[in-house]
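Note that this complex is displayed minus one protein chain, with the remaining chains in position.
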């Protein structure tokens, strides 16, 4: 009998499971005995490496890890996933303990055209980014719920950022998307509570992930984070994965509708 | 020489100018000597009454009020307005002192389908509501700026609500839209400052407007507002219009990127 | 070997350990294998019952629970505790994993004298309440640190409330105290991080504790909480104790300077 028993037979569905917070969470939860269904977009080259990692992680920890190279941002991708996943050998209903939304895809254009800048954010850019980072979580939640896959005491977790309420260069669409997500998560927390779902967001500190690198001036953000963080280093994906694990425990039952800062205290200054 | 001289020859463009905050603002600004271009959607019956009011308001105060029964939520409507307005006799460039966004149009469906509820918020509902209440402000700002109509020290004002950060029944899409708007306004405040624009939002208290009445349970909100408001009554459109006027004065020059609560202190409890 | 090993030999110092959140935390941590030093003010009658509970809790879980009927709000009380506790058989340095501040003592008078109300909040009332609920945490932290009792990776946890930012009848002094605490906790998070301390606050939902009962109109708060809470019941001390336990785990290492809502989503509406 191991301490992993609490999560035995349960599943995490991770949207964006091939890198960053998503992958770190897959690692942590696997070590804690939870099975993982990881969705991601990768080329065949990068996927090969990933599948090897997943395979080792699964066998090391005696869990199942299912990879889905599927577009999580359209209905077709969702249907395909749900069909395949539901048909999975040994999966019975009500076993999804966690739905983690860790998709970072968005436009990084300015709002205002200044000299030499012709490409500004369009309504479509904002809508695309908001769907990718926010509204898609609602669609996924509803479909998994409808498919009766959620555990009676399940967790929905998304990721917000300091930029939701603060100006960063080129970050307008993402900021809008994150602000949308914060509102959506509050409403989901209330409306899905009767279904046993607890919806929370994590506001991670500046982390050196591939999606951060796309933000103009991210080197400066990273540099500042190193000196600004009271803990003397910047946030690692593992720091966040640890808290996602904590939110899956029974003791986190009463946390709902919250935004939890996981940044070593970086947001304090 | 009158006290109205500061606004003489200047214009307010009011999106949603036929009722509620928009109309009250038209009244206040006209009394302070500012011309008004009011956009709205009305039937010919209701428009007739409106046009009479506008006409009286204009002659009483010696200003021009231009009515535009135009859909402010699509590109075609914007173009049509800009074309007509720019051609207006006597209008020279750089005369728009205020762009007020007072459009309340959105879906009021739940997120989660419960028994007997089949019609839940779709992605399209959220996108439509968000465009109407938030992103459309960006399009209008950019187009008026491009047309060189903004005064060198102009004001952009939008309306947010307590529901941006708080659960109200059926308000999910509007909450998301308002949260988006709060983020958008911060980014606009930064990026459009070099063009002389100051972007701010007003968070009005619960006001008995036609758009509030559409919210499920609005009677309860109104009832609560009456007892909850420390001033002993609920917010009137005129209370808000007065502050919009203040934000247009030279003394408000340094207010930018702010959310100003105009609710008699209602938000304090 | 048990799962309790992580906390074996470690101590929680609980200010206000005889009831409410403090007592529930003592229970939870004892069950998880942590020793507890509980400070409180009780009469000999109520203390007798308490000591029996502590005794059973200790023997059931194989931990030590030390009761200190001491005033935690003055220097003398602190010194007395530190002297006694440091002399405890088997206590070596750097074993205090948690300092929990769960002291609720304050004045509940109005700010403004109205007819029939002569007793309004004085500066001394505000200072007393603020010291009890906020600044005393700083004194305790510094003294335990100076005595070299803190574990190299220790936790400081305090309790804030929704009333820090919202008007409740008679709650002015407590509101001020809680707002002070929120600021203090942020500064402690930054300045004590180099000493290995992680400082966080929990904002619990409305809980039926003895301190809540003292708030004028608390029955109404409790009644509202029951219908307002998306989880369909109000917060229990155990819900909060569970999260305090989570914050003591290694996985919570990177949470610092945060306010964690533990209320089932109540704050969302």
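All chains are identified by letter, namely A, B and C, in their written order; residue positions are counted from 1 within each chain.
Here is the rule we use: a contact is a pair of C-beta atoms (placed from the backbone, for glycine too) under 8 Å apart; a residue touches a chain by one contact, two chains touch by 3 or more.
Not measured: the values here are computed from a predicted model.
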item: Contact residue for the chain not shown (choose from C:138, C:154, C:206 or C:247); value: C:138
item: Omitted-chain contact residue, chosen from C:188, C:221 or C:243; value: C:188
item: Residues in chain C touching the chain absent from view; value: 110-114, 120-121, 123, 126-127, 130-131, 134-135, 138-139, 142, 145, 164-167, 171-172, 175-176, 178-180, 182-184, 186-188, 190-192, 194-195
item: On chain B, residues whose C-beta touches the chain left out of the figure; value: 3, 186-187, 189-191, 193-194, 198, 205, 230-232, 235, 239-240, 242-243, 245-246, 249-258, 260-265, 267-269
item: Chain A residues that touch the omitted chain in the full complex; value: 166-168, 268-269
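By definition in this document, only the chains that are shown with their structure count from here on.
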item: Those chains which touch chain C and also touch chain B; value: A
item: Classification of the chain A:chain B interface as same or different, half of numbers criterion; value: same
item: Geometric centre distance via CA averages, chain C-chain B, whole Å; value: 46
item: Inter-chain centre distance, chain A versus chain C - centres from mean C-alpha coordinates, in Å; value: 32
item: Distance between the centres, which are taken as Cα means, of chain B and chain A, whole angstrom; value: 35
item: For chain C, residues that touch 2 or more chains besides their own; value: 268-269
